[in-house]
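Could you have a look at this structure, given as structure tokens, before my questions?
Note that one protein chain is taken out, while the other chains of the complex remain in position.
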Amino acid sequence: MSSIRRPLQTAWLLVSPVQALLVLLILVPAVYIFILSFNRSSFGVSPEFVGFDNYIAVLSDGRFWKSALNTIIVVLIIVHVEILLAMGIALLFASGTPARALMLAAVLAPYAVSEVTAVVMWRFLFEPDIGLLSQALAFLGLPNLDWAVNPTHGLLMVSLLSIWLNLPFTFIILYSARLGIPGELYEAAQVDGASPWTRFRQITLPLLMPAILVAMLFRYIFAFRLFSEVWLLTGGGPARQTEVLAIYLYLEAFRYNDFGKASATGWLLVGLSLILALFYLRQLQKEMFNAR
Amino acid sequence: MSNISRRTVLGTGSAFFGLSLAGWPTGAFAADPLQVFGHKTHETMSISGAGGDTTAPWTAETGTPIAWTTFDIGPLQERLLRELSLNQTTLDIGYVLNTQMTQQLAGLFEPLDDYQEKDPIENFEDIFPGFVEGMRVGGKLLSIPSRGPVPGLHYNEEILAKRGFSKGPETIEELAEIAKACTYTEDGVSVVGYAIPLNYVSLVQMARAWNGDLITPDFKSVVQEPPMVKTVAMLADLYAAGALPRNVTSMTSEDPLTWMQTGRAAMYPGGFNRAVVFNDPEKSQFPGKIKNMPMPTSEETRAELGPYAPGTVEIWGMIIPKNGLRKDLAWSFIKHMSSNKMQLDMQFNGNATVRRSVYENEDIRKALSYADAAKAALDSARVALPAFDNATRVADLFNEQVHLAVLGQKTAEQAMADADAAIQPLLPA
Partner (left out) sequence: MHAKRLAVVVFKTIAFGAVLIWSLLPIAVIILSSFKADRDIFAIPPKLQFVPTLANYEALWVKWGSFFTGLANSFGVTAGATVLAVALCTIAGYAYSRFNSKALTASVFFLVVIRLFPPIVLTLPLFPVINYLGLNDTHFVLIVLYATLYVSLGTVMMRTFVDQIPREIDEAAKVDGANTWQLLRQVILPLVAPGMVSLSVFVVVYAWNEYLFAFIFTTTRARTAPLVISEMIGAIDGVEWGVLFSAATLQLLPVLIFVLLAQKYLIAGLTAGATKG
């Protein structure tokens, strides 16, 4: 049977369940949302076509731009700090680890924690005056992390929380990639008298690149819709100064029930994250399809 | 992986899908439970406490159990509206706030006048008339009030005494004075004077000391007028003096409760019914020491308004979905829960009753120290915010400016002027 069927047909058959799920549950609703973004719509009233009004309303809203800026800053911090930390820890582990299984377990542990629980934890640790870490900072004579009042500290705390939660994801990808680099390469380099830095630049970094790109791309996509951490920690406050795009969207959709404006925000969000991820998408494309 | 274990895994997987498919809803049966959407508090006050399970007699009579689904307040409102926007819903009862009684949403709720006509709730006039009025849109009664919490002022007697005050504040100015005096650190414990959640309800409650408001019942913004500006200025001053919690702008309406229970705050404005958790030895370090009183008036308004400010009320009521399937059954439940006896029992469970006679009941007055104060506050009460389409957005815009002023980024006058400018276009014509 299969030998008669053309090979590509088989391929499409095999990928069709995955593609069908994405088309039915993401693409079709996304198209509907696109249509909705040109309508005024809410509970208790039927939609009414308003042209570009929703887009104009969003784009002329200072809060949208403020939250876009916050999002971009936080995403850049999160993704890059994570990559650096993950790389550092991965190389540390690769250089020999006492009680390897236990140490790995420890590093992976935060990944199992839900966002809700993580917020509970970090809030509790940094609770003004009484949190464990607040007391520690005070004991060391350091200024407290004023996350509830100072918007900069608030965003810092959000970044910290998000890095803590997602570092294991980035770490595991980089660490396994690092383990995959054959030891002979390093031995050969050592024989040639290459310094550790040269070995890192010439061997580790290039061979880790595909993994770094995959990790960064997915972290970009996920970090861009950062929601629960901010929502449960600062709620976007004080005075909406730590708001990120997903919260802006949530408020329009689920608090003010302005579905048209929320839909428009959704599409603007897609556009923005596409711009941010474009570089990585292109690199990934090169890695994946030109290299073979 | 061996063949056997692989087959086992796949087999378990498909068996699981079979189970999920079997779990599909298959339509309404006669014995299906009554589906109720509410807040955890609504469930607790209905079924547990000294007053017992008030739904039990109804279940015994109709053979219908109750299925409670509870949410936090914001999600409750959103989820309920979502359910009501479908072609039909299996939901039977929903709890709503008076601010949801808007023109735009009115069409989603079943009008209840005919039900009340045919099969009346006993002694309906006993329910505070202001509450019932708050549940009408365009003359139609859309919801039956079931809970009307009215905030008072709670204070920790022990902390106040330590700083030389033998009783709660007599004026709002004295409140500020006490708040500053009760801000101190002793034995490593920092105490702040006033743990206030910075939302419109507590702000309006304070502004009532000058008989103020945010939006009047005829939808005029009075946010720029002296009462609200004075309130915001006072809070900004208290914050600068360290008398509000450092993280006050991020406090939820529940956070101050922990502060009071652990003795980290001296005073807190909020529902009288909180007295129960403040004085519970299991939860509080100061059982019996946290007293309450109605919010006092200002020195300037005392002569005109008397010692206590007009109360600020939020009303919860029950609605029947317009797209519901068992409306008569739902009404019989509402009728049962609104009866004298059940409202009385629910009060023992921690409700804030909607019936005047409950606050006058001798057993209640004996059991609940705050009954008289709550009734007094209710007698003069009006809603914190009237209902209109953009009410949520207006409340949020107001909160935003209050936060900026309290944090010292703007003057109170400037913040309230900005709030007014943002609010004006959103008010009903």
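As written, the chains take the letters A and B, and residue 1 is the first residue of each chain.
Following the convention adopted for this analysis, a contact is a pair of C-beta atoms (placed from the backbone, for glycine too) under 8 Å apart; a residue touches a chain by one contact, two chains touch by 3 or more.
Note that the coordinates shown come from a computational prediction; the quantities given were computed from them, not determined experimentally.
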### Task
Using the touch rule from the top, list residues of chain A that touch the missing partner.
1-3, 7-8, 10-12, 14-15, 17-19, 21-22, 25-27, 29-30, 32-33, 36, 89, 92, 95-98, 101, 103-118, 120-122, 124-125, 130, 132, 135, 164, 168-169, 172-173, 175-177, 179-181, 210-211, 214, 217-218, 221, 224-225, 227-228, 232, 246, 249-250, 253, 259, 262-263, 265-266, 269-270, 273-274, 277, 281, 284-285, 288-289, 291
### Task
Just the residue numbers, please: which parts of chain B touch the chain that's not shown?
1, 6, 9-10, 12-13, 16-17, 19-21, 23-25, 37, 39-41, 67, 69-73, 75, 82, 85-87, 188-189, 252, 254-255, 257-258, 261-262, 274, 277, 282-283, 285
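Everything that follows uses one rule, which is that only the chains that are shown with their structure count from here on.
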#### Entry: Rounded Å distance between chain A and chain B, as computed from the means of their C-alpha atoms
36
### Message
Under the stated contact criterion, what part of chain A meets chain B in this complex?
### Response
42-45, 128-130, 146-149, 233-235, 237-240, 251, 254-257
### Query
Along chain B, where are the residues that touch chain A in the complex?
74, 78, 81-82, 84-85, 104-108, 190, 245-250, 264, 390, 392-393, 396, 400-401, 403-404, 407, 409
